[in-house]
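Here the complex is missing a single protein chain, while all its other protein chains stay put.
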Amino acid sequence: MKFIRLEKVSKSYDGEVILDNLSLEINTGQFFALLGPSGCGKTTILRLLAGLESVDSGKIYLGDEDITNVPIYQRKIKTVFQQYALFPHLTVFDNVAYSLRIKKLSRDMIKSKVLDALKMVRLSGFDMKYPRNLSGGQQQRVALARALISQPEVLLLDEPLAALDLKLKEDMLIELSELQDKLQTTFVYVTHDQFEALTVSQRMAIMNEQGDIEQMGTPKEIYEFPVSRFVANFVGSTNIIEGKLHIAQNSYNVEVEGLGLFSVYTPVEKFWMIPGCRLFISIRPEKILISKKPKEGFANHLMGRVVDIIYYGRSTQYRVRLKNGQFLLVFEQNEEHFPQESIDFDEDVHLYFQKENVVLLEH
Amino acid sequence: MRLLNRIFSEEYPFVLSCPALLWQFVFLYIPFAILAIHSIVDYIPEIQSYVLTSVYYVQIFNSLYFKVILRSFFLAVLTAFICFLIAYPVAYYLAMRGPKKYKTFLLFSLILPSWTSLIVQVYAWFFLLEKNGFVSRTLQALKIISPSFHLLNNYFSILLGMVSCYLPFMILPIYAVLEKMDKRLLEASADLGADKYETFKRIVFPLSLPGVYAGVLLVFIPSFGEFAIPTLLGGSKYIFWGNVIVDKFLRSRDWRSGAALVIIGIMLPIFIMLVGYLVSKIRTAYQRAAYQQKTNGPKDYWT
Partner (left out) sequence: MVDNKKFFLHFLNPVIVCIAYLFLYLPISVLVFFSFNDASFSVSWAGFSLKWYKKIVTSPEVLSALKTSLIVAFITTFLSVLIGTAFVVASKWWRNKFITNLFVSNILIPEIVLAIGILSIFTFFQIPLGYGSLIAGHTLLGLGFVIPIVKARYSELDPVLTEASLDLGATHFQTFRKVIIPLLMPSLIASSLLVFTLSMDDFLISLFCSGPTVQTLSVYVYSMIRTGIDPMINAISTCFLVISSLLVFLLCSLKVIDQVISYE
């Protein structure tokens, strides 16, 4: 099994440090996403992998091979650029055939491979067209075919869907996912859009603005069990409440100023959880139940007043003001056309959540 | 005030464009018309009227005037070619490889010599190359040439002058195109496996051709009509099209055949541009035809 491995890689640009001793491992055949805010260095990592930039220090491995100093045109890593970078003076056919022509394959071989590649991205019949006559989605598929035709070991995608509108984006994500599944090539997908990352990747890494990797894991792990407030906030929205930890026999509780004691799950071996320490609770808005009438069976209960309602179509978001002045976001799925209970502005509501549905964060 | 407004709005667009068009007509198109008419008309005193004649054109093709035109044509081609050979690497270096901070400075220090009067540049070469001048005496001292060898007044000195005057006009358009080129295309090419040489051959050079074409136009056409450089640096040893025209119009006052020469001289560059235009039209038509074919098109398309 080949890995992509970045070992203690540092990169500065114009005196500004972008990456500092960063290490990263990606498994073969995976759809891997690198998620982070703009400017965090994720594109830099991509460019280092492609060979467009060279590292200041550190090493890059592709499997057993040290490719740190291998020039870009010799690497078995190909890129789909953000604005596709299709050659305007070449037809679609010539664009896709480019890397094969460099390798000096035979004319017949090139022809059959190109037509197959176009079929794979569902662009058969477009081979004589020029990039300027294609739509954004079509151009992107040409860029894909062009990069994949030489069967690289890794495909890098630099925010490829940034220029597409929402519906097209959703379709392309599915296509990309199916493509990767069929080819089993390692895809490294860089984006700042968490929706894209969550949808399409099998494993992802979150980077913060300082260029460090905050967390790595499957989308579900990252969403449900973030390790820091940054991750919790960056992926999806969440409520963060600060408090003090109390441990009594086997039950863990968090005391929040002005709100009282909350019952939380018993965590697995967290060394930093000393009784009395300061920590943060993260609760996802969809995990809070909002109701006008009181309910039974929940470990934690809060009272609040609705100050804002935003209708999202499939869900409604409520902003609720708590007793201590804090605000909580609550999502409720719009399950019914005509709900029995409708919540209005300025109403007093009950909020409930279970102790298993929170995450305890140190920082 | 209302009138001014109407002039500047869409109601009377012609008012604003009039002066320029008028100028162009009066000082350019009408003179050419006059010249054209001059060249095909002859005044016969016996019958006191004008007749249409092609004698002046025929004269040109039969005589050494034709040689002159060919000579000018050849000089222009040579100049353009040598300028291209030197200008392309220079433009490439400035646009692609030069230090970013000084790019504009380097470019303009390159343009500076040509942005002085033609006279100054020509005289500079004249001064440099003349028999008792700096270069001659140095080369004589180094025993490379003999004391009677003339650096000036030959074809070589004319070419030197031509190239040095027109080189920047070839550099600028090529530089402009190379500079504006989307660098991401070059990255994509490298990513796909092409080294610098392949990338140049397949991407950079084809995309720079419009600039090359502009440069060739800017150099070829004026150098065809160049007369000062051959006169001053060639010492009247060679006669070019420009010289003949000067002679016809200023000295021998032979306007009719002079006009014919002028017309032929303009026709040449126009003809060349037309050819270029037609060639590009044919290419697009051919490509369109190839597209009409089915996917398994003719084998010779897949090169």
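Order of writing sets the chain letters: A and B. Residues in each chain are counted from 1.
Operating definition for what follows: a residue touches a chain if its C-beta (ideal position, glycine included) is under 8 Å from a C-beta of that chain, and two chains touch if they have at least 3 such contacts.
If you're wondering where the values come from, they're calculated on a predicted model, not measured in any experiment.
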| item | value |
| --- | --- |
| Among shown chains, those touching the left-out chain | B |
| Selected residue (touches chain absent from view) among B:162, B:212, B:239 or B:262 | B:262 |
| Among B:58, B:112 or B:278, residue touching the chain not depicted | B:112 |
| For chain B, the residues touching the chain missing from this view | 1, 4-10, 13-17, 19-21, 23-24, 26-28, 30-32, 34-35, 38, 86-87, 89-90, 92-94, 97, 104-105, 108-128, 130, 132-134, 137, 163-164, 167-168, 172-173, 175-176, 179, 195-197, 214, 217-218, 221-222, 224-228, 232, 242, 245-246, 249-250, 255, 258-259, 262, 265-266, 269 |
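Heads up, the rule we're going with is that only the chains that are shown with their structure count from here on.
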| item | value |
| --- | --- |
| Chain A residues touching chain B - in the complex, by the definition given at the top | 50-52, 71-74, 77-79, 81, 83, 85-89, 93, 98-99, 101-103, 107, 110-111, 115, 124-125, 127-129, 146-147, 150 |
| Contacting residues of chain B [partner chain A, same complex] | 182, 184-185, 187-195, 198, 202-203, 206-207, 287, 290-291, 295, 297, 299, 302-303 |
